[in-house]
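Mind looking over this structure? Questions follow.
Shown here: the complex without one of its protein chains, the others still in place.
Now for subunit A:
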């Protein structure tokens, strides 16, 4: 996980952003599983 780079924009008292945004970051290959946990038939 790399949560530092993509923090939710906090609402600042002094500078109120026009819109509260969230960052949805697709995981990199290396961060997703490589194990085989297939299901179904």
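Note that in this section a contact is a pair of C-beta atoms (placed from the backbone, for glycine too) under 8 Å apart; a residue touches a chain by one contact, two chains touch by 3 or more; residues count from 1.
One rule holds for everything that comes next: contacts and distances are computed from a predicted model.
Participant: Can you match the unshown chain of the complex to its UniProt protein name from these: "Fe-S cluster assembly ATPase SufC", "Spermidine/putrescine transport system permease protein PotB", "THIF-type NAD/FAD binding fold domain-containing protein" or "MoaD/ThiS family protein"?
Facilitator: Going by its UniProt entry, the chain not pictured is "THIF-type NAD/FAD binding fold domain-containing protein".
Participant: For subunit A, which residues touch the unseen chain?
Facilitator: Interface with the chain not displayed, on the subunit A side: 1, 3, 6-8, 10-11, 16, 19-29, 31-33.
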